[in-house]
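With one protein chain withheld, the remaining protein chains of the complex are depicted in position.
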Amino acid sequence: MSDNLKRRSIPVLNAVIPLAFAFALGAIFTMIAGYNPLTVYGLILKTAFTSGGGWMQTLGFACPIILTGIATAFAFQSGLWNIGVEGQLYFGAFAAALVGAGYFGLDCIPVGLQMPLSVLAGILAGMLYAAIPALLKAYLNANVVVTTIMLNYIAIELTEFLTKAFFQGDQSYDSTYAIQETAEIPKIMSRYRVSYAIFLAVAIVLVVWFVSRRTSFGYEISAIGRQLEFSEAVGMRVRKKIVLIFLISGAIAGVAGATEVLGVNKNFMPNFSTNPGLGWQGYYVAVLAHNNPLAVLLIAIIFGGFRYGSIAVQSKLGVPLDLLNIIQGALILFYSIKYFHENKEKIQKHLKKANPAKKEEQQNA
Amino acid sequence: MSAIIEARHLTKRFGIFTANNDINLSVQEGEVRAIIGENGAGKTTLMNMLYGILQPTEGELLFKGQPVQFHSPKDAIEAGIGMVHQHFKLSPSLTVYENIVLGIETNKKLKIGNKEINLPLIDNKRERKVVEDLIQKYNFSLNPDDKIRDLSIGARQRVEILKMLYRQVKVLILDEPTAVLIPQEVEELIAKIHDLKRMGQTVIIITHKLNEVKACADTISVMRRGQLIDTIVNDDAATAEKLAEMMVGRPVLLRVSKSGKPVGDKPVLEVRHLSAKNAEGREVVRDVSFTIHENEILGVAGIEGNGQTELMYLLTGLMKPTAGSVKLRSKEILNEWPDELRRDGVGVVPEDRYKQGLCLSLPVSNNLISGYHRRSRFCHAGLMDYKEIQKNKDEMVKLYDIRISADDPPVSALSGGNAQKVIIARELSNGPEVLLASQPTRGVDIGATEFIHRSILALRDQGKAVFLISSELSEVKSLADRIIVIHDGRIVGEFDAESVSFNELGLYMSGAKEMKQLAGEGGNA
Partner (left out) sequence: MLKIIQSLLYYTIKMSTPLLLCSIGGVFVQKTGTLNFALEAAINTGAFTAILFTVLSGNLLVGCLAAVLSCMLLNVLFGHFVVNLKADAVIVGLSLNMLMMAIPPYILQVFFKNRGLLMATDIIDVGKMALDIPFLRNIPFFGEVLNGQTLLTYLAYPIIIVLTIVFYKTKFGVYVQVTGERRDAAEAVGIRTKKIVWISLMISAVTCALAGINLSVEQAGAYSLNMSAARGLICLAAINCGRRKPVQSCLFAIIFGFSRALQLVLANFMGPDEALVMDVVPYLTIILVFLITEIPSARKNVMRIFREE
C-alpha cells in the first residue's frame, strides 16, 4: 500500500521540485532587483486567480497559449520537434488580418462569412508555412529544430517587411488596417481580453485528445513518435504522416494567430508576439504537459494567469516582465531532469540485460 | 599449471534479481576454457565481472593468486585480461592500426641533443609499423591501413583479437566468437585459438555452440540460470547431447522433427531477376530469382553482408529495386508498401527485431496488432476497439505461450525469446500466404527457439510458403526443404536441404564454388 503511494508520488514530486527550483531562482532575481519575492508572487497569483475579472483576463491570455501549446504538443508526440509554431502563428495572424480587413477587394465577403473565412485564411497560411519544414524533414531529413527556428525568424522579418512595404494601415505605428468590425470574434465581456475563441481552443484540445486516444491515426502517431523505423516497417507510411502531422500542427498554430488578431488585437502588428512569443510559450506548455492535451489545457491556463499577473506586477511594482520569462525558462530546464526514477522499470531493464531466462522462471512460478 | 583466474563465491545482483549466484571458477594458465549456457544463463554477467565492466556484489576475484578489483576494463587490461565482445567495439571510420592502438597511442618525439621531448602529436608512422609487425608475428591476414568499415566480419574479429594482443594480455576472453562466421572462418578461428594456446595464451570462450566447444576447448564450464552447474574435461564422455542437457536442465531434442508432408507444386512466391543498388551505387542484390511453392520452406544460406539484408528489404517493401519482379500467387507485389504487402498476405519477421519488428515502449497488446491495426476487427470507422485489442492479446499470449509478468507490459520488459514470439504471433495469426522471416531465432533461448521452429513448420504444413534467412546454418538446414546460397548479392547455388553437407554449403557461401545453371530460374522465368 505504502509502496503504491510512493510510486504515485513520484510523478508529483518530479513536477513539484522543478517548480520549486524555478521559483527559487525567480526569487533570487526578484531580490537582486530589490523586491520582496513573496509580495511579487502573491500579487501575481492574486491578480490572476482570485477574482472573476482576473479569471476572464487570465483566460484571455491563456487562449493563444492553449492553441500554440496543443499545436506543439501534437507535433511533439509524434517525435517531430516543431519549434516553428511561432512562425506559423505569424503567418496565420497575418493572413487572417488581411482577409478580415478586406484587402485585395475581399471586403465583398458577406458579413456572416467574414470571420470564419478569416480564420480559414489563418489556418491555410499556418498549414502552408508548416509544409516547408515538413517536406524538408520528410524528404531530406533536415533537422526540424534548426529549420523551424530559421523559419520563425524568416516569418517575423517577412511579415514585418510586407506590412511596412505593402499593407501599412492608418495607425501611427506599424500595422495593417484594422479588421472590419463584422469580422471580429466577439468578446465574452467587452472589458476583458477573453473572446469566444476560448471555446474554439477548448474544442480543439478535446478533438486532439480524442484523436490521439481513440483513432487509428492516433495509434499511428504514438508509434511514429516512439519508433520511426518500426512504424515504417509495419506500413504506416511515415513520410506522408510527417507531412500530415505538420500540417495539422501548423493549422492549429494558424488558428492561434487568427484568433489573436480577430479577437484581441484587431490588426496585424509586426512583432506582436514577442518576449518570448506565443509559440515559445506553447513550447513550454507542451514540454511541461508531456504532450498530454488535457495537461496542455491546464498548464496553458496557469501560464496565462502568470502572464496576466506579471503584467500587473510590472505596471504596479516595476518588476520587469522578463522575470516571468526567467522563471519559465528555468522551469523547463529543471523539468528536464528526472529526480526520482520509477525503480521498477529500471530493475526490469537490468533483468532483461542480465538474465531473461531467470525472469521467465519467476513468471512461471 | 596454476590457476591464472579464480573466482570465489562470486555473486552479482541487480536490485532483487540475482544474475550470478555464488560462482566458483578456476581457469588454469595456458588452457582453453569454454563457458557454455543458454542466452541469459549469466555467462556475460560473469565475464563482465572478470573484465571490470560490472563489479561483483559479493565474493572475490583472484588473478595469479592475488586478489584483484577491476573498476573498469582498463584495469582488467592492465592486469592482463582482454575481451573480444560479440558486437565488436571498433570505430568504423578509423583504420585497422588506429583501432588497435586506440587508447594507448604513441606520440611523436623530438630529439634535441640527448634530450627527448614528447610532442602532443600522434606518431602515425611508428604506430603503423608496430602493428604491421604484430600482424606478422601472429600471422593474421590484415592490412593495417584498411578502414574498419570496409572489412568483413571475420577480419574485424581479427582486429579485435590483435587489439588485445597488442595490449599483451595473458587471458583472452572471446564472447560468442563464432556467431557471425561461416564454417570455414570458424575452422580458421579454431586453428588460431590452438596457435595462441601454443604461444602460452590462456583463452576463455563463451558460446552456446556445442560443436565448436568440442573442437577447441580443454575444459568446459556449464552455466544455467545464474549458477555454475559443473566444469568437466572435454573428452569423449562429454557429448553434445550431454552438454545440452546440462545447459537446459532437461533432455533436449537437438533435431527438429518435420512432418514429411511433400512440397506442393503450386508456386506461391515467384521472384525474378531482382536487383538493387546500395547508397554507394554498388549492386548488392544481383539478378536474384527463385520460387517458393506451397508447403515449402526455402532457406537462404550466406555469410552476413552478402545481400541478405537488402533482399529482405526488397521483398518487404522497404527498399527500391533497380529491376525485377516479385509475384505473390501471380499478383505483382514488388514496389508495394509494407501495409499493402500485409493486406496481400505477406507476413514479415524482420532481421532487426527491436528496430523494425517491435515498438519497445508500446505495450504488448498494441504490438500484437501493429501493421494489422486498420483491420476491421480492431478498427471501426477509424476508431480503435481497445477491448478487442486486449482480447486479442489474451488469446495470443495463450496460443503462442508468450510469458509476460504484468497484465500488459511494454515489450521492452520481455526477454528476447518472448519478444520474438510477439512478432511470430502477430504475423502468423493474420493468416499470411507467405512468411518472410530473417534471423527468427537470433538471441533466443532454446525453449523459445523450439517453439518458433515448430510454428514455422506448422505454417508450412498448412500449405503456405516460407522464406527463411538465417546466419545459423544448422537452422537453415534443419528447417528448410530447399536451400539457396547467396554470395555477393547473387544466388550461387541451390540444394536439397536433406542431402547437402555443411562443408559443401560453406564452399558456396565463401564464393569458392558456384553453380552454372540454377534450377529455380527454369520454367516460367
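In order of appearance the chains are A and B, and numbering begins at 1 in each one.
FYI, a residue touches a chain if its C-beta (ideal position, glycine included) is under 8 Å from a C-beta of that chain, and two chains touch if they have at least 3 such contacts.
All values derive from a computational prediction rather than experimental measurement.
Considering the entire complex, the omitted chain makes contact with A, B.
Only one of the listed residues, A:V202, A:L228 or A:L247, touches the absent chain: A:L228. Only one of the listed residues, B:P144, B:P267, B:G317 or B:G493, touches the absent chain: B:G317. Residue positions on chain B in contact with the hidden chain: 72-74, 77, 85, 89-94, 98-99, 102-105, 107, 120-122, 163, 276-281, 313, 317-320, 337-338, in rising order.
Panel shows chain A; residues 29, 32-34, 81, 83, 132, 136, 138-143, 145-147, 149-151, 153-154, 157-158, 160-161, 164-165, 228-229, 232-233, 238-239, 242, 276, 280, 283, 287, 320, 322-323, 325-326, 328-330, 332-333, 335-337 of it touch the chain omitted from the view.
The rule is simple: only the chains that are shown with their structure count from here on.
Separating the CA-averaged centres of chain A and chain B is a span of 46 Å.
On chain A, the positions that touch chain B within their shared complex are 214-220, 222-223, 226-227, 229-237, 343, 346-352, 354-364.
Chain B meets chain A in the complex at residues 12, 14-19, 38-42, 45, 225-226, 316-318, 337-342, 348, 350, 355-362, 366, 370-371, 373-374, 379, 382-384, 403-405, 412-418, 445.
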